[in-house]
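What follows is a set of notes on a single structure, which appears directly below.
Apart from one protein chain that is not included, each protein chain of the complex appears where it belongs.
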Amino acid sequence: MSAERKTKTIPDWKREEVDDIVGMLDSYESVGIVNIAGIPSRQLQDMRRELHGSAELRVSRNTLLKRALAEADLDVLSEHVHGQVGIIGTNDNPFGLFKTLEASKTPAPIGAGEIAPNDIVIPEGDTGVDPGPFVGDLQQAGAAARIMDGSIQVTEDSTVLEAGEEVSQVLANVLTELGIEPKEVGLDLRGVYSDGVVFSPEELEIDVDEYRADIESAVAGARNLSVNAVYPTAQTAGILLGKASGEAKALGIHAAIESPDLADDLVAKADAQLRALAVAIDDEEALPEELRD
Amino acid sequence: MEYVYAALILHETGEELNEDNLTAVLESAGADVEESRVKALVAALEDVDIEEAVAEAAAVPAGGASGGS
Amino acid sequence: MEYVYAALILHETGEELNEDNLTAVLESAGADVEESRVKALVAALEDVDIEEAVAEAAAVPAGGASGGS
Amino acid sequence: MEYVYAALILHETGEELNEDNLTAVLESAGADVEESRVKALVAALEDVDIEEAVAEAAAVPAGGASGGS
Amino acid sequence: MEYVYAALILHETGEELNEDNLTAVLESAGADVEESRVKALVAALEDVDIEEAVAEAAAVPAGGASGGS
Amino acid sequence: MEYVYAALILHETGEELNEDNLTAVLESAGADVEESRVKALVAALEDVDIEEAVAEAAAVPAGGASGGS
Partner (left out) sequence: MEYVYAALILHETGEELNEDNLTAVLESAGADVEESRVKALVAALEDVDIEEAVAEAAAVPAGGASGGS
């Protein structure tokens, strides 16, 4: 119906472009929409090159993107197509794609009038700037700064702007002078479709450390079970032997078993007891010299 | 935690740690497998040196290993 | 250690910890399953409170434990 | 734990650590010996340096002989 | 140390800890059994709660690889 | 040191810790007994809970000296 009519009316080049995009959408396991606003075209080229082999980025008119999504049965992603966006396709899974994109982000300077995407901190330390009016700029920007040892120093980590606030001209200058680049520029994933599920970036953010900790805890738990249930494995047989010999030793020392293997320990235990008893004795006169404090 | 155990089994048997293998192990144990968790695990473990994590777990007394997911 | 992991998966999924189930999990992970080890594991775990045995730190003598497979 | 103790006795007396010897020791102590557990233990100990494992345990404090005898 | 291990095995299997049983275990492992040591062992363990003494070993935290020997 | 050990022996055997008993133990070991030291020790131990004092030594690692086989 209406779609048919549209199909008839769009020019050939658009038709080809849409077909092309649909082909791309069909050829990847996961496809997503990324925000590319504010990325200079040269940087975008670099990113595209960097992703080569792991993901493909495609930019087109939003109307054509939407049409292609519809034709590829990916309408669920259309809501993310607004502003400057691109389509990204990969055979990696969505979590992997998110990770790759995050890792490819690069810092960038922030200009006056822009909104801080996160807290901006000027770190403690020597600015390397000779004494002069810059110290006043720093202070005006909200940093704890003073002149020390012949240069301008920031005396403590100073949060000069909180996320969501606007960058002032003074602050922008200070950040430029210090080479601080508080923005992270890169492809911002808005949503990914894979195997019938749309993932939001929040869902895709995985804490690798947590997984690592889980692995360690699983390994430790398995080892505990192996030892505690006395089911020896190549990894735990040594522990079990050590445990058994430790038990034998504890029993031997506890019961003062007269064994050549325990003789040293028994003598040591007697000596330790002697010293412990000596500590409990207040009267120095009652003790041999070796045991007096 | 069964997802992590499944990953460790595959690590021990030397099989590839991918979605299909993980799913197979979990299903063989009667688990209702959540695809997204499998995906997340595979992605996360790409950045974990399991060998090293295992060695580390061995060095540290196992303490309250519980907790986990 | 894969045998122990297999037992832990079954414990998590709530399936019965018997020889058949253990074997199934191990085979799904591509392991060459040794029947005697499966039997020994079932025997060893018979009277064990797995939850507790997992949480309780095993007296681990010095690092050495690593190595082996 | 009797299986492990039996292995350590054989180690001390210098006898070979094989299934027959382990079984003999355990039976002499009146144990119901499970063949699979004997097998599993022998297999697990194959690559373990018993001397070293015991020495490492010895390096760890042998624990409180509290209370005196 | 084989004498102590022998005592621990008997303790696990629930057999009486007497000279005959100890001797049987030690001999089954090929040990040259010294009667006086067996006697001394039985005497030393007479009033000892083995369970408790062994538990004490477990209570010791699994220290790091101190010194090694 | 022998004086204190003598006190510990009497504590273990349950004999009364008095000057005569201490002297007897020391003399049996061939010591030249100094009466004043015996007196001082008996007096000093009057207020000491030997059991408790000695129990503290239990926490002392028995390690170090080990090594031997």
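Per-chain residue numbering starts at 1, and chain names A, B, C, D, E and F are given in the order in which the chains are listed.
Going forward, a contact is a pair of C-beta atoms (placed from the backbone, for glycine too) under 8 Å apart; a residue touches a chain by one contact, two chains touch by 3 or more.
Values in this document were obtained by computation on a predicted structure and should not be read as measured data.
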Missing-chain contact, candidates A:E29, A:E203 or A:D271, resolves to A:D271
Mind pulling the chain F residues that touch the left-out chain?
1-2, 5-6, 8-10, 12-15, 21, 24-31, 55-65
Mind listing the chain E residues that contact the chain we can't see here?
36-37, 39-41, 43-44
Against the chain that's been left off, what residues of chain A make contact? List them.
256, 258-260, 262-264, 266-276, 278-279, 291, 293
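The working rule: only the chains that are shown with their structure count from here on.
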Could you pull out the chain whose C-alpha mean position is farthest off from that of chain E?
A
Larger contact count among A-E and A-F belongs to A-F
Please tell me the distance, in whole Å, between the geometric centres of chain D and chain E computed from their C-alpha atoms.
12
Distance between chain centroids, defined by C-alpha means - chain D, chain F (Å)
37
By residue number and range, which residues of chain F touch two or more other chains?
54, 62-63, 66-67, 69
Multi-chain touching residues of chain A, meaning two or more other chains, are 218, 220-224, 230-231, 233-239, 242-250, 253-256, 261, 265, 269, 273
